[in-house]
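What you see is the complex with one protein chain gone and the rest in place.
Think of it as A, B and C in the order they're written, each chain with its own count starting at 1.
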Amino acid sequence: MARMKFLCDIERCIACNGCVVACKEGHQLPVGVNRRRVVIINEGKPGERSISIACMHCSDAPCIAVCPVGAIYQREDGIVLVNKDICIGCGYCFMACPFGAPQFPRGNAFGARGAMDKCTFCAGGPAPTFSEKERRLYGQNRIAEGKVPLCAGMCSTKALLAGDSAVIADIFRERVARRGSGIAWGWSKAYKE
Amino acid sequence: MTNSMNDIRHSRCIFMIGSNAAEAHPVSLQHILYAKEVNGAPLIVVDPRFTKLAAKATEYVRIRPGTDTAFLMGLINYIIENDWHDKEFIRTRVAGFEEMRKVAAHYTPEVVEEITGVPKDQLARVAKLLATHRPGTVIWCMGITQHHIGSSNTRACCILQLVLGNMGVSGGGTNIFRGHDNVQGATDVCVLSHSLPAYYGLKEGSWKHWCKVWGVDFEWIKGRFHSKEYVHKKGFTLARWYEGVIQEDKITQYTPIRAVVFWGCASNSQSQYHKLKKALDKLDLVVIIDPFPTTTAAMCEKDNVYLLPSTSQYETEGSVTSSSRQAQWRYKVVDPLYESKTDYEIMEEFVKRFGFADKFYKNIKKVPEDVTREIARGALTIGLCGWLPERIKKHTDNWHTFDVDTLQAKGGPCDGEYYGLPWPCWTETHPGTPILYDISKPVTKGGLPFRARFGTEYTYPDGRKESLLAAPGVANPGSEVMGGYPEFPGWKTDINVIREALKRGMAPFGNGRARCYCWNFPDPVPVHREPLHSPRPDLIKKYPTYPDKPDHYRVYTRFASEQKPELVKEFPLILITGRMVEHMGGGAETRSNKYLAELAPEMYAEVNVKVANDHGIREGDYMWIESPEGGRIKVKAKITDRVDERTIFLPFHFGGYFMGKSFAGNYPEELVPYALGEPANIVTNYGYDIITQIQGTKEGLCRIKKA
Amino acid sequence: MKKALALGLTTVLWPVLAAGADILRPYGPVSPVEVFRKLNGLLLDAWPDEGRAFMEFITSFNVYYLYLALGLLGVFLLHYFVFGPRKIVHRGEKVPYYGFFTRFVHWGAAVSMTLLVLSGLAVLFAKALGGGSLVMGLRSVHVGAAFIFVIFAVFLFLALVKDMFPAPYDLKWFLVLGGYLSRRTRPVPAGKFNAGQKLWFWVGTAGGLVMFYTGYKLYQFTAPVSYLREVLKIHLYLGLAVLGLFLIHLYMSVIAVKGALQSMLTGYKDIEEVAVMHPKFYEKLRLKG
Partner (left out) sequence: MGAKKVFSRPAKAAGKPITLNPKLARRAFLKIAAATAGLTGLALSGKIVRRTEAKEAPKTPYPGSKIVRTICTHCAVGCGIYAEVQNGVWVRQEIAQDHPISRGGHCCKGAGAIDMIRTEKRLKYPLKREGGRWKKISWEQAFSEICGKLLEIREKYGPDAVHWNGSAKVSTEMAYLQRKLAAFWGTNNIDHQARI
């Protein structure tokens, strides 16, 4: 069974934010909703590194565990999705997530949080595939088209890898072996087997 | 660029000076990091600021702004001193080496450390890296050019590569990453005040050549000008046109400028913007043709301005030339939106009303394809002859058939050709020249020697005579003459001469030597000259600037009279500008993109923590930055170690504020960009390159105070 | 997984591998371990310490609300059938007990509190309601009601606080549990408000303000996540107390003590009732004449 994963190669990421805008533009997200973001450490100092972070689609996802309504679920290929028709916007998932992935657009009465929005691995959502509803609520469903997620596809330096864990682990290991350094940050947290 | 982006994959050493490619050209990093990882190529970044690119470097050299020539000459000297230079390459293909060597000898590691602040050990280490990792590429951007000695800086880079023998080889070369998407194309067709398309210059022969291409009478063109003198006189430049209006420096033109047309050009990218603003207030007519309202529109307060909506590039088509000299066809994606018109349509309307449409469009029936053909007929000097619209489209349509490493098509309709037909592409069947001055390939297959542009022999001031043609035995395979040869007479104006040369396996422009000694430049060999506004007054005497230039693109340009040692007392901090990855140029498009504006919503100044503490400024505080010319801007402080204790950095993309005042109300309703800010160029200083008049925005002075 | 292990190994092996590739070492002395640590600190924040505990807390907490609600319901039923509601012989003389302002803010607070409790429970037991827009709507009600409640709560506090300070006899009241566990009506030690009412007052107003603050933080959702976790915990624990007292108050005033509801509506209490339920206040009234 294939297992979808993200891996950001810290040695390659140049913090160009290409992934962030690719995601926002591709799914037409409202301003303020960051399904993906880039974090820089040691900015301006030797040892400056950056990493692009989104939902890691954890194997034992804490968000699924804490969701009080069971709105979050995991597909067979490991992609974690949220059903916005069921989500009540309570925010527990955000507090349980190690990566800060869940996002909450405002806009309900009294400015309360709306349904949770997060990276879908470009796999749409539970609405009928390619339906207008799916596009509106979850964005594109590229996985159903056999296409790769936008963020990784548009990564300027090929730092962000996405796809079948076996394949991307191979690629990454090859790189690490070549250059002698590299860490797959987040993997040990997200993918416990 | 002499090589291509992809060719950097073959480099064994990458030397980047005055470039922040990680923010300005992020996708190029794909190839740079590949070379770094796979070839084990050291990535040396020389920059006054610890940029995002420097974060990826294996060796970061912090240099004082405006001292690049000293550093490069120091490297050259160290390499020669240690006998690391490529003697065979220099013997066969380089001229003026001895003269250059004498000048370079001055730049010992100690002297370089004194001027640039780079420790001499580091200089030695960098020189050794360059010498032991060949071929290496040298990459630069505006950090090298935007100085009053910008042209010396660029030449020093070239000489470094000549000394290392890195020219004309895969993985080597001098690679200048250009800024705008089609700045190479626009430069090739010379939207420039000193030349006709394809670098023909403004001489009579050049005019006659182009008149022939256009199918008009030279006498008629001459009649269109004010007088014969003005046909050949270089015009005002983008950097200083406003002096033609406000005349704070004396102009040498019979009339001041009364009208200006901004056709896809931002104004907030020009230094001393507060003076440009004065010009906008004085002009009779300002025409702005752009898909976005631009900062210029908001800055015009008089009823003298028109805004014409042109389409974006995706609603029209035409070829674009990438930094690697490749042509790609930018296809039209959708029809023009709203009431906007394509630039071609607007041009046609203008020309019709100016009354010369019949002459202007004589050879042009179908736009843009016939224009491409006209360029191909005229631009022989840089070999655009093979750039026919069908071929360019064919390459774009089949871009998937080109190999990532060599950029050569393997099979398919473009078999054997190089992607985008990098110029010179001499004929309709030429595959393009992927690497300039590469003598390992036949000329017909994309090889080239150095151009023999300056005759066959030169006598240096000390009486030494040297041939300017390549040494015997050095030529492209298949060349009829195995050795140096002069240019073919008439090749610049007659395609048949080019064909003839190619038939004989020879380059139309001859087989010459690369010059280290350019006698037609103010400094035949690059030497360090202190910035006009120098933070080191003690060095001004030893390294003074040039004398003033009275008629420099029609305006008096001060050099020596502007260089005042006492200035630094009042303005103690060095001011440099640069890019952010989220924005582009003047920012009209990107600041109107809600996602990009969300990522980079505000203007800021990078300040070192020491400077900030000395001035009582904390992160996020507003502060005033003031220039010696009287410009001042109010910006937020971003406290960071990216800049050192003497430097302030400003991103130059913002507009919509002016000296502390918001001009948001001056934009057309509802078209105010999402992100507004003070233009950095209000405080960039006086100072222009001696040859090109590029503005010296990377070597100014300023002072700051808490707002 | 083997591959993950291999990745881990390469990380650890880095210094060894890098010895041969000195040139590739990034500028400045930074090891991957260092980077790893920094990223952990920045991105995971307090998750390694708090994450697991938070998950356990949040997944197990709902059930206490259920126990409390069901338990109290049982207690009420038992009390009702064993002891029955309190009826006091009415002599007909009425004393003014609650001013108009007090009644007004009481009912304002009461209505908004009811909404808060109900919508709060709806959020907690959203699964039973099927989640989605219904509960999302009720969450909005929760937010709206909170803003209304907090205004009334402040005034209610000001209106009643002078009679709400704890007194020594309050302890005694608790010892006899207000005398409710008896069919006989005997005077209990209480002032204008008995100890139970005082407790409810303090939890309802001061606790209500804490609820409001914590709720506001959760509504904003901009605080650091470990702060949010703490705030949520406080909100839920206090909510439990509020729910308990709310239910008791409801039972007492509407069912267990006849006339209590009436008195809050009209503002007058039967003198006999005051004498029995609030003897200390009765004393004061008598002294005043």
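Going forward, contacts are C-beta pairs under 8 Å (C-beta built on N, C-alpha and C of every residue); 3 or more make two chains touch, one makes a residue touch a chain.
Model, not experiment: these values are computed from the prediction.
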Which visible chains touch the chain that is not shown?
A, B
Quick one: say which of B:T92, B:T116, B:T316 or B:N511 touches the chain that got left out.
B:T316
Contacting the left-out chain: of A:C87, A:C119 or A:I143, that is A:I143
Would you mind spotting which of B:C265, B:C518, B:L575 or B:L701 touches the chain that isn't drawn?
B:C265
Can you tell me which of B:I144, B:V305, B:C425 or B:C702 touches the chain that was removed from the display?
B:V305
Touching the absent chain when the full complex is considered, from B:V38, B:A560 or B:A664:
B:V38
Pick out the residues on chain A that sit against the missing chain.
1-2, 16-22, 24-26, 73-77, 81, 123-131, 135, 140-141, 143-150, 152-158, 160-164, 167-168, 170-171, 174-175, 178
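Going forward, only the chains that are shown with their structure count from here on.
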Weigh A-B against A-C on C-beta contact pairs and write down the one with more.
A-C
Chain centre separation in whole Å, for chain B relative to chain A (CA means)
39
What whole-number Å value describes the gap between the mean CA coordinates of chain A and chain C?
36
Find every residue in chain C that makes contact with two or more other chains and list them.
21, 24, 26-28
Which positions in chain A touch two or more other chains at once?
11, 45-46, 49, 179
Seen from chain B, its contact residues with chain A in the complex are 22-23, 26-27, 29-30, 33, 36-38, 50, 52-56, 60, 581-582, 594-596, 598-599, 606, 640-642
If you look only at chain A, which of its residues touch chain C in the complex?
10-11, 39, 41-42, 45-47, 49, 51, 53, 62, 65-66, 68-71, 85-92, 94-96, 98-100, 104, 108-115, 165-166, 169-170, 172-173, 176-177, 179-189, 191, 193
Sites on chain C touched by chain A in the complex:
1, 3-4, 6-8, 10-11, 14, 17-18, 20-21, 24, 26-30, 32, 34-36, 38-39, 42-44, 47, 51, 54-55, 58-59, 62, 123-124, 126-127, 130-133, 135-137, 139-140, 143-144, 147, 218-219, 221, 225, 228-229, 232
